[in-house]
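So the structure is just underneath, and the comments pick up after that.
A single protein chain has been omitted; all remaining protein chains appear in their positions.
Moving on to subunit A:
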């Protein structure tokens, strides 16, 4: 099954719902190792995304993601704004004018998004950042693609791997962003950016029709 603009809009809509539902959880995670604004910032950013979607309905999945990128970069205010903004923008560029996205295009867009986050944040796997959710997600997506899976299966695998990746940040010592100021005291807390990334990828799989909460 290929995915069109309805999927992209549904993805962003579900993302906004999840950011609102998990707002307090993200704030609590960020309070432990950051400046406790991640939940609020993401909620505000995705509200802006929804508002823009209402004003100018996009015609392609790429256009929807580009719109999201601009809204997030302007409204989030913290580091997550440029990071997610770059991710969505690179994904949009990778998709181009495609009306329907197949598994290969989707895996390519996920890779572009991850590479954008790495380039903008200059973080590597193991730095206790959102890269620790995105990199396993991209690897899992590529494996499913190689095995002949469809776009929905690619998203399901990416979402599951991102959730596992977020959990693996628990014992890590942060080497990027404000959490890095804490040094060893950052160990024992889950990275809020990795958690929000896993939620966004879960929203992508759910929007594609993959049953919520059973991404394993």
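Heads up, the rule we're going with is that contacts are C-beta pairs under 8 Å (C-beta built on N, C-alpha and C of every residue); 3 or more make two chains touch, one makes a residue touch a chain; residues count from 1.
Keep this in mind: contacts and distances are computed from a predicted model.
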Options "UspA domain-containing protein", "Phosphocarrier protein HPr", "Thiazole synthase" or "Electron transfer flavoprotein subunit alpha/FixB family protein": UniProt name of the undisplayed chain: "Phosphocarrier protein HPr"
Touching residue (missing chain; options A:39, A:62, A:108 or A:121): A:121
Among A:61, A:108, A:177 or A:192, residue touching the chain not depicted: A:177
Candidate in contact with the missing chain, chosen from A:9, A:65, A:79 or A:141: A:79
Those residues of subunit A which, in the complete complex, touch the missing chain: 41, 70, 73-79, 81-83, 85-86, 120-121, 177-178
